[in-house]
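One protein chain is absent from this view; the other protein chains keep their places.
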Amino acid sequence: MSTFAKPVSGVSPSHRTGTSGSVPSTMRALVKHHAGVGLQFVNDRAVPVPGPRDVLIRVLKAGICGTDRHIWEWDAWAAGRIPVGIVTGHEFVGIIEKVGTAVTRCTVGQRVSAEGHITAGVDFNSRTGNAHIASDTRILGIDRDGIFAEYVTVPEENVWPLHDKIPDKVAAVMDPLGNAVHTVMAAGVSAKSVLITGTGIIGLMAVTVAKAAGAGRIFTTDMDARRRELSKKLGAAEAFDPRSNDWIADVRKSCRGEGVDVLLEMSGSPAAYDQGFSALRNGGVAALLGIPAKPPTFNITQHVVFKGATVLGINGRKMFETWYQMEELLISGKLELDEIITHEFPLEEFEKAHATMISGEGIKVVMSIADR
Amino acid sequence: MSTFAKPVSGVSPSHRTGTSGSVPSTMRALVKHHAGVGLQFVNDRAVPVPGPRDVLIRVLKAGICGTDRHIWEWDAWAAGRIPVGIVTGHEFVGIIEKVGTAVTRCTVGQRVSAEGHITAGVDFNSRTGNAHIASDTRILGIDRDGIFAEYVTVPEENVWPLHDKIPDKVAAVMDPLGNAVHTVMAAGVSAKSVLITGTGIIGLMAVTVAKAAGAGRIFTTDMDARRRELSKKLGAAEAFDPRSNDWIADVRKSCRGEGVDVLLEMSGSPAAYDQGFSALRNGGVAALLGIPAKPPTFNITQHVVFKGATVLGINGRKMFETWYQMEELLISGKLELDEIITHEFPLEEFEKAHATMISGEGIKVVMSIADR
Amino acid sequence: MSTFAKPVSGVSPSHRTGTSGSVPSTMRALVKHHAGVGLQFVNDRAVPVPGPRDVLIRVLKAGICGTDRHIWEWDAWAAGRIPVGIVTGHEFVGIIEKVGTAVTRCTVGQRVSAEGHITAGVDFNSRTGNAHIASDTRILGIDRDGIFAEYVTVPEENVWPLHDKIPDKVAAVMDPLGNAVHTVMAAGVSAKSVLITGTGIIGLMAVTVAKAAGAGRIFTTDMDARRRELSKKLGAAEAFDPRSNDWIADVRKSCRGEGVDVLLEMSGSPAAYDQGFSALRNGGVAALLGIPAKPPTFNITQHVVFKGATVLGINGRKMFETWYQMEELLISGKLELDEIITHEFPLEEFEKAHATMISGEGIKVVMSIADR
Partner (left out) sequence: MSTFAKPVSGVSPSHRTGTSGSVPSTMRALVKHHAGVGLQFVNDRAVPVPGPRDVLIRVLKAGICGTDRHIWEWDAWAAGRIPVGIVTGHEFVGIIEKVGTAVTRCTVGQRVSAEGHITAGVDFNSRTGNAHIASDTRILGIDRDGIFAEYVTVPEENVWPLHDKIPDKVAAVMDPLGNAVHTVMAAGVSAKSVLITGTGIIGLMAVTVAKAAGAGRIFTTDMDARRRELSKKLGAAEAFDPRSNDWIADVRKSCRGEGVDVLLEMSGSPAAYDQGFSALRNGGVAALLGIPAKPPTFNITQHVVFKGATVLGINGRKMFETWYQMEELLISGKLELDEIITHEFPLEEFEKAHATMISGEGIKVVMSIADR
């Protein structure tokens, strides 16, 4: 100990170990009921009981993630990972209804979201501010019961108390927004030219986030004309069809003939890898969020070694630096999410909600589960 | 040598060692003619002759810097530094008229600005991308003839070719804009709350730069109500009179009770030092550009050591990372400089130009010296 | 959620919520029994009872810190901070004897040390890997009962399980060693020239740490000839008496005439501040651990602003990055601590132990409280 500083402020979070009122014993929920397509709506799922360090949250709204599509469609990944019988879903906003006996950081009544990556807190990354890449992560709605339900329990360490200025609809999608913010902030876009390959949900979020976070010119690619238009509306200087001729040369030319400073790869397409790195200048930074379906044959020598490039693998969101960054961006009014969160359905219309998302008609689709 | 990569592009800058036309032998200029107040307008100053590695630039427009005020008023600093007889001024835009015999990087006819910090290129900082803090820097218009004149010579390494999209008026003030950009970028403001103490010329530029570079909420302080208004127009969430009560508590409160992420100190006032650091959260970053008139008694233990703060001394602009950042911010249309560059006068009205700047009536005042 | 990765390894820390055996109800301890000089030895202090998230640790060995000297001597700082009646001390090694009902990360029987900075875990720094500078930190042995006793309780988040290769004597002083490691690592010394002003306990530790962490030449200053000799033994290229002539010029000369890359200020002396910064090159990094008795008049303009220096306030140790770094340095055998940990006394000889430390006869003095 070398310092004598008194605590600047004696924050002493109070809490109540009771509940806010009556919690029912059963609830409505979407269950991955069989090893096949779809989810099942039930109204008699047992309400979970929080452990001593957990909180019980009443879910208000939930976002449907690209991952939920995989679970719905029961592809190879889902079949290999998801335990049949769990409640799925992991993007949400809710109200704390009950706290465990050893809870000290949360209070009944708080409006919250939560980080879905749950770790034991004992490995290197968990203990150094990088729990998002802990080696023992278990994820809400993937490895254990999630939030397509009226109630969910999470460890109090995972809870994120929400700023009053953030509306429920936005709070419900802070998980994927956090992916975009983490990608953008990890790469560092301030006063830099940026190429975003792939403008799916997170790619589109990355456009408004990159603009808010200080990017200079933003270039995007997508095969879908509507998403290209939307990315321009959100701040892209130009949006290219990746199949068009010469767009890489055009991007390079507009960046002193050298290429963009930053690549945010959000498609997982091997072709986008090649195109994106071809458009990147020597010494540039590439942040990789997209997930190729199978290992690509990647010219790492040309694209990374000779270029002196920096490549960042992006997984989840920083716990909790990314959440603080999101909060600052949201409360300063710099993000445009209205055109990204396109649809909202009641939980009971979950089939329509999933169909709207899967068809591409909707971008981010939210389900409302309860009122405040 | 470990790599086999072929050059990606064979940039081979051509140049002409002639001139673009007739360069006269004498010129109009403002000279620091005596050890006292003011400058003298002359029309028979000898046009400088570029050395083998220099270029001769015909000056179009020039900005008046706060430093030029010190030189005009001949305060203690100026009396101790400025050689009587030199041409002053260092912010400018111009056209290359002639290149020295060994010049390889510049071409006659290029529209350029230039970095005013001239170094021998042999010390650690000069050889590692930090020439702006070289130990042997000599500055245009301070240690040698500057740019309040029709012509100036600078080493070709110092020349900055201008992007077509940047208008002359803005190009003329890239030197102080670069101070603001360097301060903002060194601190790192992306998705962070920022306090700027002091909104003089560079402080105001820092407001628009911080906003463009991705700051969340920006708070400013200034004793001048007009500048507070202008800082809000440029993007500040709030602008405080530093003499008002409780503003520090208000700022801290709006930042989770912890304080702002970033402090940009641009006033040089010891009181602002104390206030700014009091408003800074633990672990925050403070970038110091302002220059106290005399060494302040600074509670470095409380403000820096206990807080675990990072303090960055800011001097000049990075050569040339800052210039690239400015270019990207300018050509992406993110900076609002129209209300900062308030006045323009012909060179002959230099007394009025200086008076307008010194009185505070004008903010950034530009003198036009020649047409394109 | 954007990623599909399965946990690489399913670490599932087991624990027992019982005890390892019989824990007595009272214990030996050193108590700050009155508002004056000294400590009182008692043998009937109640053994603390761990809360649901706490562990009870049986203390084996404890280090005496410079802070403990302030508490012993009851200076102004101690009188203003320390609650009379507490058990003091915060550097230690011990064995977990009991775990609280909600503990999941610790196991009875583990040999551990612990981070003495206890936070509520709710502010920005606590949630982003920087709990060492949390705004609500309470410190073992300063704000609450410490470890000069047979037993202590700490929250399980603060526990550091010890690598088998680290002997008890060293484990007992990982707290101050962590100060040195945090300072050295924050500054970054790899392949750099380093000046350490002040070689008290932590300064001497910083010499061996800096050498191990990759510093090039290390220069030190101290008024005490014996410590200068020891610093050379530990790896310093030269050790100067700060009162001698020309040593700053000598250091600068040996560093290309420009100055050292890194300053580690460990004395808290205003003169050392001036000397250290005078020896630092432009663009250098200064890490400040020493604590001036009162705010110094610091020429921040010359020493920080013009130099473009980076100044880092150092407080505590990173939780827990510093501890991982320490472990790696210790188990790779790179640190020489034998000549720094000079004395060991049984707890009952606490007066002799403190006197040995206060007189300067000993450097780091350890008290043995129990056997394994």
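First chain written, first letter: the chains are A, B and C, and each begins at residue 1.
Just so we're on the same page, contacts are C-beta pairs under 8 Å (C-beta built on N, C-alpha and C of every residue); 3 or more make two chains touch, one makes a residue touch a chain.
All values derive from a computational prediction rather than experimental measurement.
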### Query
Which one, B:113, B:135 or B:208, makes contact with the chain that was left out?
B:135
### Task
Using the definition of touch stated at the top, determine which of C:71, C:122, C:139 or C:185 touches the missing chain.
C:185
### Message
Using the document's definition of touch, tell me which of A:231, A:315 or A:332 contacts the absent chain.
### Response
A:315
### Task
Tell me which residue among B:101, B:244 or B:297 touches the hidden chain in the full complex.
B:101
## Note on the structure
Logged for chain A, residues touching the omitted partner chain are 123-125, 130, 132-135, 256-258, 273, 281-283, 288-289, 291-292, 295-316
### Task
By the contact definition given up top, give the residues of chain B that touch the hidden chain.
1-13, 51-53, 65-67, 70, 77, 81, 90-91, 100-102, 104-105, 116, 120-124, 127-130, 135-139, 141-143, 157, 175-176, 179, 202, 289, 291, 314-316, 318-321, 324
### Task
Please give every residue of chain C in contact with the chain that is not shown.
3-5, 8-9, 11, 181, 185, 188-193, 212-217, 237, 257, 261, 282, 302, 305-306, 325-326, 328-329, 331-332, 334
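The criterion applied here is as follows: only the chains that are shown with their structure count from here on.
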### Query
So which chain is the furthest away from chain C, centre to centre on CA atoms?
B
## Note on the structure
The positions of chain B in contact with two or more other chains are 257-258, 282, 302, 305-306
